[in-house]
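Take this structure first; my questions come after.
Complex shown without one protein chain; remaining protein chains in place.
Order of writing sets the chain letters: A, B and C. Residues in each chain are counted from 1.
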Amino acid sequence: MAISEPVVVPQSGAADRLARTWAQPRGFWGWFQNVHHTAIGVRFMVTSFIFFLLGGVLAAMMRWQLVRPEHNAIGPDLYNQLFTVHGSTMIFLFAVPMMFQGFGVYVVPHMCGTRNIAFPRLNAFSYYIYVVGALLLWVGLFLKTGADAGWFAYVPLSGPEFTPGKRSDFWAQMITFTEVSALGVAICITTTILRYRAPGMTLNRMPILLWEKLVTSIMVIFAMPSVMVVSSMLLMDRTINTQFFNPSVGGDVLLYQHLFWFFGHPEVYIIFLPATAIVSTVVAVFARRHIFGYVPIVTSVVATGFLGFSVWVHHMFATGLPQMSASFFTAASLMIVIPTAVQFYCWMATIWHGRLQLKLPMLWIFGFFFVFLIGGLSGVMLASVPLDWQVHDTFFVVAHFHYVLIGGALFPMFGGMYFWIPKITGRMMNDRLGKIHFWLFFVGFNLTFFTMHFLGLHGMPRRVYTYTPEMRWGALNLLATIGVVFMTAGILVFIANFFQSKATGRFAGPNPWGAGSLEWATPSPPPHYNFLELPTVNGREALWEAEPNQPIVGGVREDIPEVLVTNTLDSEPEYRDELPGPSIWPFLTAIAVSIAFIWSIFSPWGIAYGAIPVVITLIGWLWPRGHSPSPRVPEPALEARWIR
Amino acid sequence: MDPIRERPVLDVSGLPTVMFGKANTTWLANLLYMMIEGTMFALVVASYFYLRTRSSSWPPGNLPPTLGWGITSGAIFLISLVPARYAQRVAPSGDRSKIRWGLLALAGVAVIAMVVRGFELANLNCRWNENAYASTVWALLGLHTGHLITEFIETVVILCVSFTDKMEGTRLADVAINSDYWYFVVVTAILSDFVIYGTTRFL
Amino acid sequence: MRNRVSIAMTILLLLSITSCKREERQLRPDPNASQTLNTVQVSGLNPGANSISSPPPAGQYEESAYAVSQGKTLYNQYNCVGCHANGGGGIGPPLMDNNWIYGSEPGNVFATIMQGRPNGMPSFRNRIPEYQAWEIAAYVRSMSGLLPKDVAPSRSDQLYVKPAEQSMPYQAPAGVTGEPEEKK
Partner (left out) sequence: MIGFSRVPLLAAGVFASYPGDHSILHPAGPQASNIEWLYWVIFWIVFVVYVVVVLGFMRAGARTYTSADEMLPIMKDEAGDRRASWAVGSAITITVLTLFAVLVMSEITGKKVEGETSKNPVTIQVIGHQWWWEVIYPDPQADQTVTTANEIHVPVGKRVVILTNSADVIHSFWAPSINGKRDLLPGYSSAFWLQIDQPGVYHGQCAEFCGLQHAHMGFSIVAEREDAFSQWKAQQLKPAQDPTELVTVHGRDVFLSHACVMCHTIRGTDAGSRLGPDLTHIASRQMIAAETLPNTPGALAGWIVDPQRIKPGNRMSPNPLQPDDLQALITYLQTLK
């Protein structure tokens, strides 16, 4: 039986009433008042992709400096800034904002079948705070105040004595900005997934992407505070002379590493879990069947969430920790391979018993299978303590984390982009250009980073701006630099493909891939009210298992921006919640918070005086503007009634 | 094809537009925020005990903080539970005067708590830049003072809202959630007091 | 969207023009500067027509946080701590108060280091390169808060002896009388 399109002819005028209620202001100032999740989600994706390109430019400059021994194209000071800002940009300004905030904020409300994300103003505030944090790091680089102590800035090198001036302060404040942004979005996404799901979408019928975004949000909530504590400690050490990391007066340099890596490892799983979410979604669609092993995959996602917090010391094996704790963390690091292995086998079984259509998104997912596997397995090698003593902080580790980050996050990201861009822009991407982009990127990536395995085995340490000819690393470094050319070409082909398809691409229609989740029930590009008729869900793949006359939700007011709140377990409708409308105040609060934080770099009183405008703008944001005479005293709750 | 296909409709117009207690989405957001702040507290306390393992004597070369102010501050925070609980109980009833009195009492106790906290900070017997012990003690108390001040401001703001005509519907639920956050501030106050005053004397 | 991007770009360009000197890592001071200026002009006045005041290159060192922090390291490593302690003085006079026996200008401090002074101040001419002497002079001035706050060094990883130079209040130099100021 063909997939039934929920053909509903709207009652008279419902569409334009909803359009008027959910309209977002236009124009220059309107841009800053927009609080709809599609706008904020696209902004997160576009801004983080721009910073991906900027980070890529820095990587190309680094590869150019390392192309041959004693090559003094770039001096040590600039090179240190390059690799620090490259690392910080790729992790804090691209990977997390793109994979967690970008895809999360755009796709989750659609998949839940609701009209906007929970707390839309907090969501908009998070975007502006993220942009200010990103600009802070990059303006710092242009003003030679770019951070230069590595993306994790170990103390005492990043401390007050060995990094004079304000370089580490800019880096530490950038961390605070991006973490506040991630925490804000985590609260929005968790509330949306737990409380705004369409009726009928019980926990057992939730799409895997929602499970993974939920687990990622909980990981963000427990991991990000750790890096905020440690970056604030570093900032206080540098500005008001606290002694957290001063070894002479009781401070401890390993405290910094423990606190940072307690955040560091969950961070890479915050990047990786959204990627496996995209893989599970795309594999099911292009194998034309339900995902194999829904329960094992969800269990392994939750297991990854917990285990992610128990492995951080494998970054510190070389610091000479006692043998007993090192072997515990080896065991934990090896155990965390199992959930990912379970997901790999379930994907393989899905394809084995499905009907594979190797369209563009699926091609990237196959790229993910081949590339991430090398990264994951070299991770197994790194988990064993004695082997880590040899390869820690060498180019072998650089190769490992590029295989797991580019393989584990970038390949699924491009797959996800080719999958969802028809929904975002309403136009299909060009297939041929997509394949050229894939093969260029795949060849260039392996050329650059597979050779780095051998550089690491031959003892080339990380973060060296040059090397002496006697080390005989020149040939491999030349090969690695050549690979960068292919990758850059691939990325340029992707950008051309995007703009060309946005202008003249084939119209995509609501469901170009015949996918099963709810976001494919909205027209593409979706209007600001997402669903004309709020859907109900009948199974794990909403559209595939929808009955011909699948019930819709009625009775949600169309004159005020109201959404249906359902309870967490079996998503029974509980009450109708009114969402705050567009407002300039989140943007103003972001500016006030930015001024306070940046001022605090230069004088400790900045926090005290800067807090006053923050309080004022927060009051402006949260002050109730009654526009709907909701009843004065809430009457007892009535059951949802079925009417024919 | 007939123009309007009749679809079974799940009518939810009868449902309420505001819920109290655990069913409220803002309550969930407040819980998540408490998890974030709770993790920060836990990490600062963990750093405190980690640094303690690193030095032979604790507090290293300082007098422990004067116990008197610690006990006073702890007592005031425990007393503050009464107005907070009162405000939370009367919130659903929508009775304006009771809510105002509850919030006023809460704000008053918060002011006293801040004043006592000022004395507490003055009598820690250590400056934050002397050594790692002093830095972590000041960090822990500073973090909590930040929460105390933001919570005080939030209570005052809701108090002001209660004087306007918009004090109905979800704003009533906000009063209850504000008291929830106050319980969090009290719990972290007791915890910080125990860590700062207790470990240097009894453990 | 396009005008918003152009506005952002212009702001960025304006910011990058003020490429602040504070972060300038002057790794290789131009070698020739370090031979000529052995005898720096301490006072800008001289009788006769042509005044020969050659401005000492102090600005380059007083605006760069890197140079001042190098000065702090050298102050400890070249054992100025031995006599002047951490600025409180001991055998040598204190450096963190506002009493400057031989003048508080960078040129004066540089000349004191290079020429030495009576009562035990050794002459470091030819022993300390001149750019390092300028860096030490800049650090000595920062001890009494004469340098801007964001350039002055923060705390060091040693024992806590005094608040960092960055948090020292500005003390207007006084007592430039040539004789040591009696303790009030």
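One rule holds for everything that comes next: a residue touches a chain if its C-beta (ideal position, glycine included) is under 8 Å from a C-beta of that chain, and two chains touch if they have at least 3 such contacts.
From a predicted model like this one, the values you see are computed outputs, not experimental measurements.
> Taking the whole complex into account, name the chains on display that the unshown chain touches.
Computed over the complete complex, the missing chain touches A, C.
> Given the contact definition stated above, which residue among C:Asn86, C:Asn99, C:Thr112 or C:Gln132 touches the chain not shown here?
Considering the complete complex, C:Gln132 is the one touching the chain left out.
> Tell me which of A:Met201, A:Met224 or A:Ala326 is the one touching the absent chain.
A:Ala326
> Touching the absent chain in the whole complex: find that residue among A:Trp31, A:Phe309 or A:Tyr345.
A:Tyr345
> Pick out the residues on chain A that sit against the missing chain.
1-3, 75-77, 80, 149-150, 154, 156-157, 161-162, 247-248, 251-254, 287-290, 292-293, 296, 318-320, 323, 326-327, 330-331, 334-335, 337-338, 341-342, 344-346, 348-349, 351-358, 366, 369-370, 373-374, 377-378, 380-381, 383-394, 451, 453-454, 457-459, 461-468, 471-472, 476, 513-514, 516, 541, 544
> Spell out the interface residues on chain C facing the chain that's missing from view.
On the chain C side, contact with the omitted chain comes from 25, 27-29, 31, 34-35, 77-78, 126-129, 131-132, 157.
Throughout what follows, only the chains that are shown with their structure count from here on.
> So which has more C-beta pairs touching, A-B or B-C?
By the number of C-beta pairs in contact, the winner is A-B.
> I'd like to verify one number: the distance from the centre of chain B to the centre of chain C, where each centre is the average of its C-alpha atoms, in whole angstrom.
Here chain B and chain C have centroids separated by 48 Å.
> When the C-alpha atoms of chain A and chain B are each averaged to a single point, how far apart are the two points in Å?
The mean C-alpha positions of chain A and chain B differ by 30 Å.
> Tell me, which residues of chain C touch at least two other chains?
155, 160, 163
> Note the residues in chain B that touch 2 or more other chains, in rising order.
As it turns out, chain B has residues touching two or more other chains at 129-131.
> Using the touch definition up top, name the residues of chain B that touch chain A in the complex.
Touch list, chain B to chain A: 3-19, 23, 25, 28-29, 32-33, 35-37, 39-40, 43-44, 47, 50-51, 54-55, 60, 94, 128-136, 138-139, 153, 157, 161, 164-166, 168-171.
> Please give the residue numbers of chain C that touch chain B in the complex, ascending.
That would be residues 155, 160, 163 of chain C.
> Enumerate the contact residues on chain B facing chain C in the complex.
Going by the criterion above, the answer is residues 129-131.
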